[in-house]
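All protein chains but one are shown at their positions in the complex.
Let's look at chain A:
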Amino acid sequence: MRPSVRLLNLEVPSIHGARSLYVCSVCRHEARPRPIVARQFLRNASSANSLTEKVRRKIWGTDNPPGLKDPYGGEGVIERKFKNKHAQTVVEEETPEASQALDTAASEDAAPAADDYEPATTWEGLDRVGHLGRWFDIAPAATEVYESFQVKKKITKQGLLSLAAHQTVVELCLMHKLGKPLTSICEVVEHDQSVFKLIWKTKIVPASNGQWTAALEYPDKEAEEALVYIFEQVGGQNVAPEIEEVTQDVDVEDARSDTTDIVDMDGSKQPFFGYQRTRDNGFLSLSLDDPATKFAFLKRFSQLTGHFFPDPAVHSITTVQQVVDYVQNLAKPKPKKLAEYLANNPRYQSMPNVKVFAKRQKRSDRDEELGRKKLIEAELRARGLIE
């Protein structure tokens, strides 16, 4: 009979040495020291000094009986694996006679020491890692400057949120159409005003099958060509100059006339160049069932608006409408506290025997109401415990 690994471990601790291994109480009881005769049978049958080996030798009358060296096939798979694992980790705990194999394994692992190695006695001359003091005086490198992925100020107005969603939808539709990686649109933080006007003019007509590729309705052929040309450059190195070349023919004055008085004199500081609302709301009904599209949409949308979407919200979102609704809910004012509600309630204001406190009433307030607080403070002051 071959005992289990765990019992082996307990009985022959010098081989494996895993004292920390859990042994249940029954097994531990079984593994208690027994009379020698009984213990001999429990020993590993494969070991050279086992009782079966002795009997075998006695039967054949020679020290080298014929047949297999170990009729039981040697150590089991688990034992071998277990042994190898321990040979690498626990080296020093092993007693010398039991860890011959382990020693060889450890010596192979150890890196050969260099001949000219000289251990250091002081820190002088050693390599420095990091700044040992006054690191804050060093000017930051160009790579160390942090630039936020999102816009710095969160957008909360409803019209601007719709603009952001519309722009995102148009961009993603174009990326779908061009077969480009969707999230690469995020490399373009902000479009040129003329490009934005083209996007703004583009309408979304959701198809019946929910396909994003066929949802765009361009104002004219020229705009379609321009947009496709521009978005083909996205992901490349040089975007801005291309845009300028293409959009020369777009009438800027026309765009101004559309938004008229809404646009400020310095539209550069305003988000979306002063545009306040979208031309149509067709984008709201677009589906976000495709996980890749949803991820790309939320990434681009959060880049444009500055809002973060937690996982539960992301999970529950299925359409663009829900995204816009979620962000608008965030912008709602916090619910009033009960105390404010009660204090402003005319019913309680007219009741003379009801008093609503804005703050929580503590024991010290109660003390003051009873006139006890001044006595306590006087006593504390007399003992020098308060000033």
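The rule is simple: a contact is a pair of C-beta atoms (placed from the backbone, for glycine too) under 8 Å apart; a residue touches a chain by one contact, two chains touch by 3 or more; residues count from 1.
Here, contacts and distances are computed from a predicted model.
Chain not shown in the complex: UniProt lists it as "Large ribosomal subunit protein mL44", one of "RNA polymerase II transcription factor B subunit 2", "Elongin-C", "Leucine Rich Repeat family protein" or "Large ribosomal subunit protein mL44".
Within the whole complex, the absent chain has one touching residue among A:141, A:338, A:370 or A:385, and that is A:370.
When the omitted chain is restored, the residue from A:32, A:355 or A:383 that touches it is A:355.
Residues 352-355, 368-375 are the ones on chain A that touch the missing chain.
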